[in-house]
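Mind looking over this structure? Questions follow.
Every protein chain of the complex appears in place save one, which is left out.
Naming follows writing order (A, B and C), and every chain is counted from residue 1.
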Amino acid sequence: MALDKNAPETRSFKVVGSRPLRPDGIDKVTGRARFGADMSAPGMLIGHILRSPHAHARIRAIDTSKAEALAGVKAVVTRADFAAAPEGMEDVLDNCMAGEKALYDGHAVAAIAATSAAIARQAAKLIEVDYEVLPHVTDVDAAMAPGAPALHDGRSDETVPDGYSANVMSRVEYGHGDIEAGLAKADRVLERSYKTAATHQGYIEPHACLATMGPDGQADLWCCTQGHYMVRNTCAALLGMDQGQLRVTASEIGGGFGGKTTVFIEPVALALARKAGRPVKIVMDRTEVLRATGPTASSSIDVRIGMTKDGRITAADAELRYQGGAYPGSPVGMGSMSAFAPYDLENVRTIGYDVVTNRPKQAAYRAPGAPMAAFAVESAIDELAKGFGLDPLDVRLKNAAREGTRSSYGPTFPAIGLEATLRAAKDHPHWSAPLGPNQGRGVACGFWFNFGGDTCVTLNVTPDGTVTVTEGNPDIGGSRASMSMMAAEELGIPYEKVRTVIADTGALGQNEVTDGSRVTFAVGLATIEAARAAKREMCARVAKIWGIDEEAVIWEDGAAKPAGPNAGDYPPMTLAEIAAIASNTGGPIAGHHEVNAEGAGVSFATHIADTEVDPDTGATRIVRYTVIQDAGKAVHPAYVEGQFQGGAVQGIGWALNEEYIYGADGILQNPGFLDYRIPVASDLPMIDTVILEIPNPGHPYGVRGVGETSIVPPLAAVANSVSAATGVRMTDLPMSPPKVLAAVQGQQEG
Amino acid sequence: MVKVRIWGSLTAATDGRSEVEVDATNLRELLDSLAQAYPGLQPQLKRGVTVAIDGLLYNDDWFTPISDDSEVVLLSRLQGG
Amino acid sequence: MKYEAPSTIDDAIALLADAQAAASVLSGGTDLLVRMRADMAAPGAIVDIKRIPALNEITETADGWRIGAAVPSAVMSEHDGLARDWPGVVEAAALIGSTQVQGRATLAGNLCNASPAADSVPAMVAASAKVEIAGPGGTRTVPVEEIPTGPGKTSLAAGEFVTAILLPKRAALSGDAYLRFIPRTEMDIAVAGCGIALSLDDTGTCQSARVALGAVGPTVILAADAASALIGTKLDDAALEALAAACSAAATPIDDKRGTAAYRKHVIGVLAKRAAKIAYARAGETA
Partner (left out) sequence: MSQIHVTTRLNGDETEFLCDAQETLLDVLRNRLGLTGAKEGCGTGDCGACSVTVDGRLVCSCLMLGAEAVGREIETVENMADGETLHPLQRKFLEHAALQCGICTPGILVAAKSLLEQNPSPTEEEARYWLAGNLCRCTGYDKIIRAVMDAAEEMRRAS
């Protein structure tokens, strides 16, 4: 699409930038909103999935006869009940229902539909699976070593050099310049290795769906997902259906953060419904969510950075190794691209390895791949700056990428906001506030790309002059409000006159999933264009009424007005007046826009963290935290702040306590919220936010995505803060109390 | 001719060059020309790429115009969360 | 599974003594329901003791305090007299789970769940608490530390159940405290926990002490050497260091997902020092 270059920064807004109440708010504070598990159907069966107790095992045979014979059991499915997956979807199918091998603890091997949950669970115990237990591997570095137990054979792609195990799926390399020459110019070259544990998105709503399929092959699916069009397309492919025969309705979604951008139980529920001839509901429990959905990758990263004593980076080099679970597709490519993105570097290189292990297949998690890379790079820069006695913000300013910088991953940046966030951090009272005993302050930067993608919006004008916006992206954090605001802004009518609804897959064309911070950008763009189409139609209708040229009618303040030579000849006609006589002027009025939205703008953030470390126990407390981020244009600032705060706190959890803990047996040790420790209210202070607005030239209002960048800096900001508080450099996340204490004691002894 | 920067691991398919030139006026022609001129790139092109054109990211839109002075960079396929 | 809610202790004993029924006691349920859900417990019957009136009461007796087995932690926290006399025990009970869990969880349940990391148990042991047990053979009273015999195992015989926790009268110049360590500020299971009760003479010298350690062994540890380190001192730095060393020495922890053995051995000493100071200050307040 052509980019709208109408100088967004000079625009003044009436609705955009205000803080109206969200349209779905009442439902969500009264308990009326219907989430994934809240739907039922007459005659509904309950589905339950049997999961592998082994980290790695060949499935020799599955005997379901005893389960099928149990009273109340209506269907049992295994991999044999699915068609061969189309090319490119084999892994998705295999992850939903294991084929030849169970590849991780929790891998689905069979499923039952029964008249009650209790019967379904009982039936699961009657299924006999003949496993041949195989050696397993869960650590990324161990998995790469020659001789490691191999999950798949012959799947490494052409980019993998010799000397690695069959678990290395691919290798990427980015960068420019000459690393060794650059390092030679440095006053100090720092080499450090870093590790981060796998973390889970930790959405509070477990996956849930309700499937119905008739003997004619028509099917309906209700589910919580970040993208019901993706669910439709994937399930149709895995079940051998036409996409048009499957209608998917997205429930309200109880959090996703990337974890609901793929399917797990949906194809299974459809297969059970097809076999049983009755509706089937599957709701995961928390243990299943942690064992068998998609956490993010764990990582092992080596960094080499050369710096002059005045703080200029002469060369930056990193090797990133990410395990993404049992199938290829870890976000190491994006980690490699984003690692050094905040900096203007003459010599830079990142090499990334995508590795498989006996863990659940990773799914996207908020800025996939970037937080771990930023942890390593921002820690190293901090250590170098401290070593030279330089202010870490000054060092970052000295090296900051700006408009015209050739980025570390290749493209030249247009106008970007990194420098503005760094200056705002320097000016923020937090940066100069005094610290107490055992406290330290850390700072770190973060970067994310942001995306667009396929998007459809239809905007209908009702006979009484209200407006309905129909879009196809689940509202995961207030996006209905943002769409209504942009439609109201464009049409010049009050926010309250617009209602935004999320359509099912039958109502609109293809929509990309709610991911990549794309919704406010891409759906917003399509909403604005749909509103503009409706305005053009209304102006055309009014031109006919007035008997003047269409070009002589303009839209202003919610009304059509005569312009040019006809200015002032006719009283303006409001949207409501035009709508009331739509039948007389050609029929209902609507605007729509379908686009593969391109031109998303990158976004940068700088975070400041203060921590206090108990030197006797190694416990870390977040004392103060400030997020400064470029939003392009904040459509609804309260929800932009919310994205900043939420991302920061997820990053704090990643830094301090969250981790997938596997035993030597390859079994997940902490599949529950008791020991998978996400931050609780009492762990945190208020999270200050500063919204900067450096407009994205690719959006008519200047919007950039805001959802993901905020999780990128906290890992390093907190680690740098802990290092400042303790005098010890922490390189292994999470910085759980035993690790911090060991580091502090090691330093005392050393 | 459009200059295209490619990432390091793909230079095995371009005789070690990190910048190649191909004839293209839009994204589709660019991808077709690359695949034709450098068959070694085909597996990656098939797996998917993102293309940065003058600093903005494009995934699939074939008819996105590209001019000879556009800055074109091939990137790993991007995915969000 | 059957659900029974007897209204007398005798009825409860009869239900629990029926070996065929394989019954479990339901008090607050905050452990039992979790275990049932995880397929770690599959009782044939549940005997809900909350409908037995006497088990819902906190009463001050001639010997001290009687806390019914069905009294939830939140009710203990709201009881001014109990919280004044045994602040360490009440605080320990108030650390079990969330506000929501506090509304249900009981001392008796925390004890009989027999988790090595139970928060209230070291506090009760330090406080010399006893449990009143009803069973087919009548009623007996035993020290708290005799109940857990290993992770998930108790010394209760078939048909027996705990009806009350008995706390002694608080002596003059005495005080108690409990501290635990968890990675977050709330919602975690103790990595280590230490309960201390002590009494002073009128010069402020420690006359007697009990130090109980949690989550650093298969059952609660009553650390006699740790108590000796305090007795005869005014809890000066040397005494506290000796206390910490004795606690670390008495601890026999394991490595698990919540912490390493080495970490637990260290932190138990840190907690003991801090808890001792609190107990000491509280003892002084009663002068």
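By our rule, a residue touches a chain if its C-beta (ideal position, glycine included) is under 8 Å from a C-beta of that chain, and two chains touch if they have at least 3 such contacts.
Remember, predicted model here, so these are calculated numbers, not experimental data.
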Displayed chains contacted by the hidden chain, counting the whole assembly: A, C
Selected from A:82, A:104 or A:203 as touching the chain missing from the view: A:203
Absent-chain contact - pick from A:47, A:254 or A:452: A:254
Hidden partner interface residues of subunit A, rising order: 19, 21-22, 24-26, 28-35, 37-38, 40, 118, 201-206, 252-257, 283, 285-286, 476-478, 636, 638-639, 641-643, 645-646, 648-650, 672-674, 678-684, 686-687
In subunit C, positions touching the absent partner: 1-3, 5, 26, 28-30, 33-34, 36-37, 46, 48, 50, 72, 74, 97-101, 103-104, 185-187
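In the analysis below, only the chains that are shown with their structure count from here on.
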Selected interface, A-C versus A-B, where C-beta contact pairs are more numerous: A-B
Separation of subunit B from subunit C, taking each centre as the mean of its C-alpha atoms, in whole Å: 67
Set of subunit A residues in contact with two or more other chains: none
Junction residues of subunit B, two or more chains touched: none
Residue ranges of subunit A touching subunit B (in the complex, touch as defined): 1, 3, 157-159, 171-176, 201, 257-259, 261, 331, 333-334, 336-337, 349, 351, 364-368, 409-414, 449-453, 515-518, 596, 598-601, 698, 708
Residues of subunit C defined as touching subunit A within the complex: 38, 181, 183-189, 191, 256-260, 262-263, 266-267, 270
Touching residues (chain side subunit B, partner subunit A) in the complex: 5, 7-10, 12, 18, 40, 43-44, 47, 52, 54-61, 64, 71, 73-81
